[in-house]
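Submitted below is the structure of interest, expressed as structure tokens.
What you see is the complex with one protein chain gone and the rest in place.
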Amino acid sequence: MTTHWNDLKNTDVILHCGSNSVENHPVSARWLNKAHENGAKWIVVDPRYTRTAELADIYCRIRSGTDIAFYGGMINYILQHNMWQRDYVLNYTNATYLLEPEFEFDIENGLWSGYNETTGKYDTASWHYQTEEVIEASTTSGTFAWASEPGVPEFTPPAFTKPKTDPTLKDEMCVLNQMKKHYSRYDLETVSAITGADVETLELVYKEYGKTGKKNKKTGEYDKNGVILYALGQTQHSYGAQNIRCMGIIQLLLGNVGVPGGGVAALRGKPNVQGATDMCMMPTDMAGYLQWPNTTDKKSIRAWCESQTYSAGYYTNKPKFLVSFLKEFFGENAQLENDYGYDWLPKVPSGVDFTISSTFEQMAAGIIKGYFCWGMNPAHSTGNTKNCRDQLAQLDWLVDSEWHPTTTTEFWLAPDMNPKEINTTVYFLPAALIYEKPGTILNSGRWLQYRYQAVEPYDQSKTDFEMCDLLWKELVKLYEEEGGTNPDPILNTKWDYYVDGKIDPRPVSWAMNGYRPGSSDLENAKPDLCKNFTELKADGSTACAIWIYSGHYNNSEAPLDPSAQPIGSRIKDDPSGLGLYPKWAYAWPMNRRILYNRAASDINGKPWTASKKLNEWHEDTKAWDRVDVPDWAAGTVGAENGENPPDNKAFFMTWEQNGRLESYGMADGPLPEHFEPFESPTENILNGSQCNPMMRTDFWGNKNYERVTRDGDDFSSLSSNRGDAEEFPYVATTYSITEHWQTGSQTGSCPALTEAIPTQWLEISEELAKELGLTYGDKARVWNSRGDIIVDTLITKRMKPLTINGKTVHQVGLTHHFGFKGEYSFSYSDGSLGYEGNSGLTNDLTPNVGDPNTGIPEYKAFLVNIEKA
Amino acid sequence: MTEQNSVPQAGPGERRTIQRKSFQARLTHAVTVITICYLILSGLCVFIHPLAEALGQDVMFVIRMSHRVIGVIFVVFPLISALIAPKGVAHIFKTLFHKWNQDDKDWLKKFVPYLLAPKTQHMPDQDEAKSGQHIADGAIWVCAFMMAVSGVALLLGDTIMPMSHTAMGWWRIIHDVFFVLLDIFVIAHIYLGGGIFQPYRGMARVMWTDGKIDEANALYHWGKWARRELENGVNVGVEDEPKKK
Partner (left out) sequence: MAKATDKAIYFDSSLCTDCKGCQVACKCWNNLPSPIGVNENQNKATAENPYIGSYQNPPDLNSMTRLIMRCNEVETPDLQKGVGLVFSRRSCKHCTDAGCVRVCPPGALYHDEETGFVAVDQSKCIGCHYCATACPYDVPRFYGEKRFIEKCTGCVDRVQNGLKPACVTTCQPGALDFGQRSEMVKKALGRVEVLKARGYKDACAYGINEMDGLHVISVYKYGLDVHQEVKEPKLSAIVPLSEVAKPLSAVGIAAVVAALGISFINGRKYDIGDFRYDEVTGVQTKHGEFYEQFDPAEIKAGEEQEPVHEISRRFNGDKRKGGK
């Protein structure tokens, strides 16, 4: 989230799109209700009328997978009706920037300029800005003065390419004009035909949400803000990242980023999804969103610094974070002479997919032979779980660490598996539950909080860090005794997270916060902790495992007492009245509660509206008056010549320091464009490509990144296996409910929760039920080219057929919490209904195709057929 | 007169008796008395709040469950008995619920003064059942029947044939009302039939020992019936005079 949970109460318009936060993030309801009480309008856009929709004022039903059409329509509406917030857009975004003249979208083929026929990828050069002048960076003074200090690895700081702009917006190549042109095709009728929402509802939603960009005619203030909440309903598409881009664009156009009650609210579920994202649990990112070394532009520390460091903005400091990271990783062994051990880090081969979706294909190809599965349940949760099971059966060994055996641990028990034919050795490591271990936890609002252990781990189960420690010690021992192909990375790694000889999360907190190794005595628990990441250096004098967390544990006086640290702080003061609670826990970065908060006041530093003041420039004192930690180069309080006066640099995490309406950073296009899902009941009427041309499918096979055209290629591989609308006429979407958490590995073992919702179901409209002859209490068989499951039917008025491109299309919803394995409840796999071999896993039906930027599979829109079981 | 010879006559130190109740009748009565007493007492424990509170959960549980078991015996035993001797049942109801004659009315008019001051009243002659018996025994029969029906309904409603709480409530009210009425008539019945009432001394024998009644008592209570029986002689026997105290 660019903001935090409590801030939701400050909003004036709530837009849920691809999120069912009231059900799946119950705490959000508390703050949303407060906003609603204060008069906020509440809009829900969703294929299903959810419990969130029940609380809202306006409900707009759309076909699953047509979000970009919906957003595109809104962008068009905002631009056509001049609802965008002029002062914000002109100053704080790249709206006025001129794009390269080659920038173009080919409607015939559905391709952007720069498409390379041989690689099947885009060359993004034509998506860049026109350059006014190139300013070479100086290493003697200014931003990069530190780069010439001793100990800093050698690299050439990037030159600043000053973009050409046209503040009058007359130039056709202005980002805003290009957007107007691109989205002019998204008129209400077209959007209605694609999404199935009627024109009136669409217009109502666009109008209501568009109001947040408008000036209050009485006061002359921009006093309304809107927030867009999203979750897996947006990301789990073959164009998920572009869905999120749409929100970014809309929020920038309406001036809703960086203000109280605004922002793009990415709702993270399980405690630490946000934390896992931050820390490095991804094939492209290391801790703190620094990128992994690769075989091309990051093959050496110099190449890394040169390709990753920005020419302006805060990311000019990136080398400091990298060196501090390396210093923590390899400790004493990291020296300037050996590039701080950069080459000991694994180099991810460029252009190859290592996401979870590709993992099972690599197993099929015999590349992955052993699999460590830690705190996740892929045999229940990946796209096409049938494929997942088959591939797990190819492994030599599988290690699963969970608090009790899950679908993955016992994949060989699936009704369609034959244990006699499976040679995979499965090891189960009983893990301690969250309440059985101490440590930090991170929520969607980026709050780091410390939790103490409540009870001892059950029986012989161990905490994750204990297991890591044992594993690590054994690995090191083996490398020391037997050598190996490449022992250096292992043997040079620093591993000293002990207190009183026992592995402990507190030294990990020191490492995450950052410290000065020179003046620290870690063995005796006396770290010299950094105040925050502004103290990190690129000369090897600081160590920090994850720079963004720096500051969360910075009290060197009491390094063993979490309650004396910022993360242990529990003071309920809220001086601003905006629910910032600056002394409750610690929000990364820098305890900043609302990101991009410079944008909360105008170009002169005056708040858009007095009631939502985050900061204000006082010309007389040459100082900022602010209630949140500044998210811009504000300068030092009490500096001799005063603080930095307001300018247009509101987004200093980009090199332009402006918000990007258009972005060259995406794999599949500079502006979001509507494509149909991998499996769709209709044709794409907006452009010539049926699906996202960059969609990822067959992640590991030859078809990696191959184009998917309207004519259709052969997608008959195991993991995607496309079916067509003739055979499978119904649009299905999967979803979670509030009573259960994802694969049910925890909630499915709670009797009261299993009682609350005991079964998996198919949510189906009364109309379709009638057509299929289904009635209350019937079981339904749901199948497609990948899987075949039996579920209960839940016939409801809340589902309705849609008219898509003139044809009636039925949508159905499927929950995914139960499978063949469960403590108290599982699927009808026993053959009692005549369906032996039915795994009961909804994800047997979902295709293993994904977004080109993130690799997240398309769980939310696919085709099925249904009959009475 | 012709049959007179066949009628047993009492010799010196002897008296005649009439067999009034059969063994089966006495047994059925005895079982009913025992069960009904238990049912009344256990029912009272629920009926009287402080009693329930004082006895506590566990004792009350035993009481409540045994109330059901005994209740079943209370219902089933007379039914079996009736099946064995349907004629006896017919006779009972015929005598109890026959049409009232002048004797009955006369008797009833004098009953209250008689009950309160027995020495002042002489009661008219009666046939096999006094009019008081028509009322009192009849009431016991009716109450017991209603108790049985409502009790069975409550038992079934709580077990194999669940019914609505409202229906259960009304059955309970019926059970309560007839419980009270039954109590009143049972107390009176014990007072009279058990011979606590002085004029009725010795009556307990009819139901509790051999089912016979001596000639003097028979004539006192059911003169018309007694004379008929004595003339008929079938049920007449002879026994020794009880020794005087």
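Of note:
When the chains are written out, they are named A and B in that same order, and each has its own residue count from 1.
Criterion: contacts are C-beta pairs under 8 Å (C-beta built on N, C-alpha and C of every residue); 3 or more make two chains touch, one makes a residue touch a chain.
As the structure is a prediction and not an experimental result, all values here were calculated from the model.
Taking every chain of the complex into account, the chain not shown here touches A, B.
The chain omitted from view is touched by exactly one of A:V27, A:A667 or A:A725, namely A:V27. Interface note for the absent chain: among A:W112, A:F155, A:F533 or A:F826, the touching residue is A:F826. Touch with the chain omitted from the figure is made, among B:A10, B:V89 or B:V142, by B:A10. Of the listed positions A:E54, A:E456 or A:D625, the one in contact with the omitted chain in the full complex is A:E54. Against the chain not shown here, subunit B presents residues 9-10, 16, 46-49, 52-53, 56-57, 60-61, 64, 115-120, 122, 124-125, 158, 165-166, 168-170, 172-173, 176-177, 179-180, 183-184, 187-188, 191, 196-199, 201, 215-220, 223, 226-227, 230-231. Within the entire complex, the positions of subunit A that touch the omitted partner chain are 22-23, 26-27, 29-30, 32-34, 37, 49, 51-59, 201, 204, 737-739, 751-759, 761, 776-777, 792-798, 822-826.
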